[in-house]
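All protein chains but one are shown in place.
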Amino acid sequence: MGNRPPKYSAGALIKHGLTRGDWPRMWRRPEMRSSYDVVIVGGGLHGLATAYYLAENHGITNVAVVDKGYIGGGGSGRNTAIVRSNYLTPEGVAFYDRGLDLYNSMATDLNLNVMFSKRGHLTLAHTDSALRTMHWRAEVNKLQGINSSVIGPEEVKEAAPSLDISPDTRYPILGALHHPPGGIVRHDAVVWGYARGADVHDIHILQETEVLDIMVEGGSGPGGKGAGGKVTGVKTSRGDISAPIVVNCTAGWASLISNMAGVPLPITTHPLQAAVTEPCKVFLPTVVVSGSLHVYVSQTDRGELVFGASVDPVGTYRVNGTLEFTEELAGHVLELMPGISKMRLLRQWSGLCDMTPDYSPVMGNTPVEGYLVDVGWGTYGFKAGPVAGETMAETIATGRNADLIAAFGIERFTEGDLVGEKGAAAVGH
Amino acid sequence: MSNRLPTQPGEVIDRSKSLSFTWNGRAVTGFEGDTIASALAANGVDVFGRSMKYHRKRGIMTADHWDPNLFLQVGDEPNVRAGSRKLQAGMVVSTQNVWPSLKFDLAAANQLLGRFLSSGFYYKTFMRPRFLWPLYQKVLRKFAPGGEIHWKTSKHGAYDKRYAHPDVLVAGGGPAGMGAALAAADSGARVMLVEHYTELGGHLRWGDDAQRARAAELGSACEAHPNVEVLVDSTVTGRYDHNWIAVNQRSHPIAPERLVKARAGVMVVAPGLIERPYVFAGNDTPGVLLAGAARRLINLYAVRPGEKAVVMTANEEGDAAVADLDRAGVEVVAVLDARKGEGIVSVEGKGRVTKVTTTDGRTLSADTVVTATGWTAPTSLLNMAGDRPIYDPSAARYFSSGDLPPNLLVAGGVDGDGSTDDLEAHGRATGALAANRALRRRHDRVSQTARANPPTWEKPTEMADDRTPLARSAHPECYRSSTHGMVDFSEDVSSKDLVQASKEGFDSIELMKRYTTVTMGPAQGKLETVNAAAVLADANQVAMADIGTTVWRPPYSPISLGALAGRIHEPVRRSALQDWHEAHGASPLLAGQWIRPDHYGDAMAEATNVRSNVGLIDVTPLGKLDLRGPDVPKLLELVYVNKWQKLEVGRVRYGTMVAEDGVVSDDGVTGRLGENHWLMTTTSSGAGAVWEMLEDWLQTYKPEWDVHVTAVTGGLTSINVAGPNSRTLLDRLVEDVDLSAEAFPYFSVRTGAVAGVQNCIIWRIGFTGELSYEIHVPSGHALHVWEALLETGADLGCAPFGVEAQRILRLEKGHYIVGQDTDGLSKAPTAGLGGLVKLDKTDTLGLPELKHAYERDDLPILVGIQTVDGTIVPEEAAQIVDGDSNRIMGRITSSRMSPTLGRSICLGQVDPSLSAAGTEITVLMADGKRIKATVQEHHAHVDHEGARQRV
Amino acid sequence: MSEITMQSPVDVGSISASDGSVTLSDAYATTKVQVRAATGTAAAATLDVPYGSSTRNVDGDLVCGTRPDEWTIYGNPGRSAAIVASVPTEGFVTVIDITHGRAMLRVTGSNATAALSKICNLDLSDELTPNGAVFSGSLGSVSCDWVRADEGGETSFLISCERSFGKFLFIAVADACTEFGLSVPRGWELHPH
Partner (left out) sequence: MIVVPCPNCGPRNSGDLRPAGEVVSRPDPATCSLSEWREYLYMRHNPADWVTETWYCRGGCRRYFTIERNTATNEIRGQEAS
């Protein structure tokens, strides 16, 4: 059992270079079995991370990750790869900070360089109320041991010299929340790393396999689905799979999958758009976010500026993007950096976000036994991927929601309290 | 040496106008009509730059907009397409991506490491030791390709935009596109014809005499047609839902780039075809170029591409290139006919081709290699509409699946092959069909649009699509030779890299793209996609049709951020008094859309003056809604937590709104001016939302209620007159209103004349905690009233005060601010609205949440807080913690130094366990110090029983 | 104490392109009376213009169908009282003088449509927006009420917006007109920096 590929290292590179030998597959295309202990719907970062930690931390390896397309084809490959942990609420901070830990050690844990660039993260404040929220976040962060503080315009200028800090602009920069541990990661590599790591444990990654239905019996809803029911498996485009546990990790499509189990979600699907420019010599050393201008920007090691915004106002499953996104984006970026109008936009794209009312995820067990959700990731699913996988794996293995995700349970929408991240809403990247 | 040929019949250069510019510091000259690249090539330049990863020397390959080797820095503009950008006198042109120089480039050492730098190599190393990675990364970032952006000195510049509403928009000004434009225009459609290059004509421009003649005829016909607007040097960069179309118009007289946003009835996509490179060892050596490139250089720019050429041809373009080369005096050493299975195996040469090895084993010496191995159909605009092109092996290229919305039609080369006449005919048929659909749509639009008169013309009957599709000529599938070569020139990705990636599991085109970055460069796949798919199909041992292609996203070709931003419209709202404030030293405060006076120099003094004399503040941004109708009280009961039915005429009341989720959303004072006439005020930022919310309930929930809502925020300039002397002051200026305490008590409203201005609404409220009146003046007369108050009140110490002073005063009085002292989750109990909220109503927004909230005892409570040491002002947002632990028990939401009390004062949200008056709490200061503070009995720090304002 | 005069948010009077192809003038002083009346009321009957169109009444005032069940009557300065009095108020009818609350510009000339089309997404061509057309639409990111009210055979638009946006609206429109030869007064540039 087990598939042990050669370790990646400079040495291995040189050896392959000299022998011109081929590298083995990072993950295989296995034959689908008729039953698994766990079926994870969605072969993105969250699904693959969950699978990896099931095997790595809990020895559960009879697991299938099914995806209707190719792995990492959804939000995992479309986000702007920003990681940070300077959230507003204690529960948010604790959760995302664990996520940052996992990113820090990921390259060695997964033996794949995910190119984590810890270049610092600036959230600009253009109004005194925004500045107050920054202080609020900074204070909460400090108490949680997170390195995050409010800095003034001059320090902002030092951190990102191309920003215009003159006071007479329409959106003057009054200060910023500075979060040195934040940065960017090569998002696709994270997906591949977890896929490779899961494949090592013989976990089945089933690409081009679409889930058509979730089989539930004994539920109170139509067809025995819904609350009180119990999961028995899934129907896929390549045949049925029986499984006692089915996990929904489908982000923008979460509602569609959840409806198959008869579990309604407090989610609406909105596109989140991003864009990249042609490469230019590197001049922007850090990640810059402006909440009130709905823009965030960083420069890749290849010299491209990567832009994002907040989700589109009109809910849709279309991912072909809009012109107005690029117009507003460019206008706002040039408010911040008037000197770069000659840079050219090279490509725009769009991903689907599963937005919740309180800008926090919906995780863990549901009223249907054996059906778990890891959804509601809105615009912050990438930075949470590893820790979501770790905590979902724990939840699956132990049967009870992991402590780190206690605040994110689905029941909060029926009786309990929403999570307070909304207080720091705006652009949540 | 000069490569300029004698006059060519179709040349577009004007030899009478020579332009001088510099190339890497060296003075050179070209002619008007030259592209930067043709001028340099004419001057004997072979090497234009270095490749991204291996820093290999690169020369002209496609000699058009897509040429991946011709990205140059021109002045402060990076990544200029030298293959299409017209030369201008004085241009400062330099190479990108070399260090220290083009001739001697240190990074070229990467070539030796090539075998170790296979694609994705960086994923496999630098993992440990971890602390070294940031250093590696610094080095990587140094090697970033592309030009320099001069962010220090460049300015936004005069970019521009406009809207357009053509019936038919034609993308592409070749024979098919021009035919489509003319046919559509003849049918009465308004047409916008967009051509990527600076002249109409498409591939006819570098064709034979007959082709050039036809191009000229069609071109002038388009220019002359009253229904056609021609945009050259312009690109359709994107097609979005409902035919929202982006056109990037370059070199417009008033802007370097101008974004035209067109809502087109129908778009005709006629971009023609883009020639494809051939993959073989050494295919990126300077001197290897496409047949089209050779022809453009010779026929358009009179530039000899080389001395001795080997030509590999699979089609007429290649055959024509042989003739052109011959005519240009280039010795054609050999013609390899791919249709007979002949071809190139590899090419050698450092700065320029020297040796060519052919499939029949010959080794030829030549300095130029010309390939004509087929086409890529740029189906980008179709992809954007959801079309997924299908591969046709017999024609060796992709075609539209035909699954297109009716407002999108394809004409010309993308549809198939044919003579100039065939292409034009196909265009004309398509144009006629487009016009028919577009005019039917316009007829609908005119009939449905309220402001338009009913159409005076007949809606045309629907025309069937009976166009004869263009034939698909047979074409050999030539993608890669027996050797490996470059597939993506701008990304330095070779066919070997792609084969390896597939073996590693990146065996779908999308995964391969992400892993190797193939097609992710500036050409976005226009040159690389098909070859990449072919190499992958080969590696996977499957048919090319089963590979699919990556999805082409906007923009079709890169567009500047400047053009996308255009003229930036960020409205600022100004009260009728803002000019006065600015003239009197007010320091501006941007609050939402409004610009307001923060203070006039000394906020503390302004506040003190209000407490001791009288002050004026401009509070115009307060949202103001005029409400009329018998059912207004019902509406107020619905949207406010408190009751309104019994409010008498002449009285005002404070109210708080919560949303359906029970969260405090807005607040303000609303007064009853007459039996059926009310004036509601809202927060400044909430004004718009409250208005829309009221309309929503009235229109969709209680349409039977008679209520008219009119926004009057800017129409009434609101002046708050506050301070012990305010009544005395107003007595001097207010006519026909008795201001005495008995006649005009606290929380009342009167209407009268102020300083001779009729119809002023005056109400008596006390946000500042002083005796104060808020006067709402018709804005055209506001300045008069404001100045009158100051003049008349001079002896009473009347002076203006700004927002900061008001913040101090309201905090002394303990009035909370929605959104500052409450947040996105604050329910009514948190705000301390206990007395106000009436749960015995049958319907009010968020009622079940309100009931639930008041059943709970765990919600945070807003309290007044004073630090034990009054000299310390805790920062707003400072956390309240549990003693020495880090457990958060609340936070300071507002804090100021109180001039009245001479000590610091705060409002804060605390855990209910700390909410009792006298509770000692710990506040964690930003500097880490923990200080003691005490919870107060009241929110108000000054005059909680309201004696000062009730006089 | 200063005279009681009407202070416009746009105190630059009228400016024209050198070739007169577009003229931009302040029309704040125009009397503007808004009427809200359900169909069936006497007011609705007398005003009698459908949403989207306008007409000159006997008094020479411009009566516009501004929205469903909503009219705006534009008259010469000082006509407020007369206009208000002319509207029958039986039934549920609201009449408000919004003169002070609305900044107003007039844009006239052969290039007026082209200039406005740079910053307004609506189709302002004669067919979609004929003389007399009444509509609402954003102009330079400011919501405006429009009337196409040609003058002396020249294309002309009367455009009003919430008073506090008036100065910005003028700046945005003037900027759009520069392409057609209008020079912007100092201090009224859209991009000063």
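Note that the chains are named A, B and C in the order they appear, and that numbering of residues resets to 1 at the start of each chain.
Going forward, a contact is a pair of C-beta atoms (placed from the backbone, for glycine too) under 8 Å apart; a residue touches a chain by one contact, two chains touch by 3 or more.
Here the structure is a predicted model, which is why all the values come from computation and not from measurement.
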(message) Under the definition given at the start, what are the shown partners of the omitted chain?
(response) A, B, C
(message) Going by the contact rule already stated, which one of A:94, A:150, A:189 or A:267 would touch the omitted chain in the full complex?
(response) A:267
(request) Using the touch definition up top, pick the residue from B:51, B:137, B:357 or B:844 that touches the left-out chain. (result) B:844
(request) Looking beyond the chains shown, say which of B:76, B:186 or B:241 touches the absent one. (result) B:241
(message) One chain isn't shown here. Among A:104, A:242, A:292 or A:316, which residue touches it?
(response) A:316
(request) Over the whole complex, note the residues of subunit B touching the chain we left out. (result) 240-244, 261, 263, 405-407, 441, 444-445, 448-452, 660-661, 692, 695-696, 699-701, 842-844, 846-849, 852
(message) Just checking the interface: what residues of subunit C touch the absent partner chain?
(response) 51, 67-68, 121, 135-138, 143
(request) Name every residue on subunit A in touch with the hidden partner chain. (result) 253, 255-256, 259, 264-269, 313-318, 322-324, 357, 413-415
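In this text, only the chains that are shown with their structure count from here on.
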(request) Starting from the mean Cα coordinates of subunit A and subunit B, work out the distance between those two points in Å. (result) 23
(request) Just give me the whole-number Å value for how far the CA centre of subunit A lies from that of subunit C. (result) 49
(request) Go ahead and note the Å separation of the Cα centroids belonging to subunit B and subunit C. (result) 30
(request) Give the residues of subunit C that touch two or more other chains, as numbers and ranges in rising order. (result) 193
(request) At least two other chains touched by the same residue of subunit B: list those residues. (result) 155-156, 261, 568, 570, 572
(request) Going by the contact rule at the top, pick out the subunit A residues touching subunit B in the complex. (result) 8-10, 12-14, 16-18, 20, 22-28, 70-73, 77, 90, 107-108, 111-118, 126-127, 129, 132-133, 135-136, 138-140, 142-144, 161-162, 170-172, 186, 188-189, 192, 207, 277-283, 301-303, 318, 320-323, 326-327, 329-331, 333-335, 337-349, 357-358, 417-418, 420, 422-423, 425
(message) So in the complex, the part of subunit B that touches subunit C is made up of which residues?
(response) 155-156, 160-165, 254, 261, 263, 442, 445-446, 449-453, 455, 567-576, 594, 620, 626, 628-630, 706, 708, 710-716, 755-757, 778-784, 787-788, 791-792
(request) Mind listing the subunit B positions that touch subunit A in their complex? (result) 76-79, 115-116, 118, 121-128, 130, 133-134, 137, 140-142, 144-157, 159, 238, 240-241, 244, 246, 259, 261, 384-386, 500, 503-506, 508, 510-511, 514-515, 520, 522, 524, 553-555, 558-566, 568, 570, 572, 590-591, 661, 819-820, 823-825, 875-879, 881, 886, 888, 891, 924, 926, 928
